[in-house]
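Following: one structure in structure tokens, then a few remarks.
Just one protein chain is left out here, and the rest sit where they should.
Naming follows writing order (A and B), and every chain is counted from residue 1.
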Amino acid sequence: MNGLYHLAEIPTPIVERLVARALELRLGAPAKRFPGRALGLLFFNPSLRTQASFQRAGGKMGLDLVQLSGGAGGVWGIETREGVVMDSTNAEHVREAAGVLGRFVDILAVRAFAQGLDIDVDRADPLLNGFRRYAGVPVINMESVLYHPCQALADWTTMNQLEIPRKAKFVLTWAWHPKSLPLAVPHSTLTMAAQRGMEVVVHRPKGFDLLPSVMEDVERLAAASGGSITVSDKLDSLHGADVVYAKSWGSLDYYGKPVAEAQNRAPLRSWQVTRKWMEAAGPRARFFHCLPVRRNVVVADEVIDSSASSVLEQAENRLHAQIAVLESILESRKAK
Amino acid sequence: MNGLYHLAEIPTPIVERLVARALELRLGAPAKRFPGRALGLLFFNPSLRTQASFQRAGGKMGLDLVQLSGGAGGVWGIETREGVVMDSTNAEHVREAAGVLGRFVDILAVRAFAQGLDIDVDRADPLLNGFRRYAGVPVINMESVLYHPCQALADWTTMNQLEIPRKAKFVLTWAWHPKSLPLAVPHSTLTMAAQRGMEVVVHRPKGFDLLPSVMEDVERLAAASGGSITVSDKLDSLHGADVVYAKSWGSLDYYGKPVAEAQNRAPLRSWQVTRKWMEAAGPRARFFHCLPVRRNVVVADEVIDSSASSVLEQAENRLHAQIAVLESILESRKAK
Partner (left out) sequence: MNGLYHLAEIPTPIVERLVARALELRLGAPAKRFPGRALGLLFFNPSLRTQASFQRAGGKMGLDLVQLSGGAGGVWGIETREGVVMDSTNAEHVREAAGVLGRFVDILAVRAFAQGLDIDVDRADPLLNGFRRYAGVPVINMESVLYHPCQALADWTTMNQLEIPRKAKFVLTWAWHPKSLPLAVPHSTLTMAAQRGMEVVVHRPKGFDLLPSVMEDVERLAAASGGSITVSDKLDSLHGADVVYAKSWGSLDYYGKPVAEAQNRAPLRSWQVTRKWMEAAGPRARFFHCLPVRRNVVVADEVIDSSASSVLEQAENRLHAQIAVLESILESRKAK
């Protein structure tokens, strides 16, 4: 592997090997150690699970860690546009930021959310792609505008751990949230479930479809893997689900217009995963969420605290899945 | 040991063993190493000594470190109330934050100060207790609303190092400060001195008594250890002190009312540990403070720069005492 930007770019047999390795690690296999190698972690946005799991992965693998964050007191503001006259707020271009960090580490992991102002800017995933283009070393996406592949890999691992069949029914359900949230997790969740060959349903209110270019990918992946993808705003679309995966995201129709977006979202507060929803799904249904989650907003206490909830398993599998990815990248670099 | 929230919860013989071990470490004994184990450090508030000493302790013990902080660019805002509808600013509940981190580390150390708005909220020490309840691994209190046990243990260690007898006179003196400061250090200082069996005096202006529930503990501990506890606003109460421990704290009478609290505090600027105060204490008196300290406000340069000052010894002993605590926790977990 030469980095990880989007899970769907990794051939399915390789994804399956990563998942199998993650489950070995979960059962206690020691992580491979790479003394003298270094992992850079660069966060432009908040994080709990991702910071903690990558730091711990570095420790278990004997890696030197280089840890940086954006914002006041962190790294300089980063410009991504090519050819621009840099006389505004950003003090450093991604060409130099990436090029320099690539001199210091063997793998560079980056978190860079959407700016949320202009979808035509954001859809190019400029920070993540800038680092990929100029770092000169493999880059891992720790959640970008478009994708969160480490979460997707952990989710696949969790489904295998729970022995949820590949052909099982997987429902990604939208939920109300006080903020317009990013698209990376729903994009990666859908592509992962489609790549796994599942019967995928997107349960969302009208006006909350995901990026068309990503949905084309999802449909292509579903077709290739023998899975399917349907979209519905009806609660009965949950019926028979093996996984109810909750996530909120903002409407593309109001991208960069937070006031109008919030007004549009306001009537949808009843979109919350409650016991009634889980009963609509049926007795096999597990509850999934990538966390952080707002209790009694996105999911009711009665669901997340029930035995159907797998959220802590998903989170723990972040660690194991990421070690599998780091091992795979470092081994392929050693082979050179 | 299964974590450290409040020193008084640890039986005195075990505290004495920790202190003895801290002094061994101070004299050069190597720290025990626990390769493959991990220590999480989570700071919601500023820190110099605590961050530095826990990071160094982790290094000396061969632990993997997982380091997180609150605020912009750190972890998500954490909700602690049970059953609440999370539609306000906090994005993650402590149930998930603690549960997830407990999957990644063997010990979780947390700093979480008071919010300072409502004593009935703060006295429940909600963040620290939330992490203790839900982490599933031992939690160390790196200063909470109510207690700062690592400081107290370092102070006990420093008194043993200086051969200050168990029955010696220990004066905790209030001092003026431009801000209303938290209660954790005075609470822990008093409980520590009472648990050690000392002749304890609280020298403070009227209206600056500590939490009654904590003072009940202190009196119980003093009785059990053969010590005593008295309260005074007279300078001559310092007479014969072996330790003059300075600390400022806010008045409980004005909790959550900073303007009125400051007005109430304003006439008390003369409450400062000067040479005159040390002379009132007498020739045996050592000056203690947990740091950070405001010079010529809480303590005069002439005192903190004198040979009577032990503040750097106290600070260094943070490292040794914390290693003793970490060793004790990790060994008892290994024994399982």
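We take it that a residue touches a chain if its C-beta (ideal position, glycine included) is under 8 Å from a C-beta of that chain, and two chains touch if they have at least 3 such contacts.
The structure presented is a predicted model; accordingly, all values stated were derived computationally and were not measured.
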Out of A:Ile14, A:Ala29 or A:Val100, point to the residue that touches the absent chain in the complete complex.
A:Val100
Only one of A:Thr12, A:Asn45 or A:Gln67 touches the unshown chain, namely A:Gln67
Touching the left-out chain: which of B:Ala52, B:Leu117, B:Ala224 or B:Ala260?
B:Ala52
Have a look at B:Glu216, B:Asp301 or B:Glu331 and name the one touching the chain we're not showing.
B:Asp301
Name, in rising order, the residues on chain A that touch the hidden chain in the full complex.
36, 38, 40, 64-68, 72-76, 79, 83-88, 91-93, 95-97, 99-101, 103-105
Since one chain has been left out of the picture, which residues of chain B touch it in the full complex?
43, 45-49, 51-53, 55-56, 58-60, 67, 69-72, 74, 178, 291-297, 301, 305, 311-312, 315-316, 319
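The working rule: only the chains that are shown with their structure count from here on.
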Distance between chain centroids, defined by C-alpha means - chain A, chain B (Å):
39
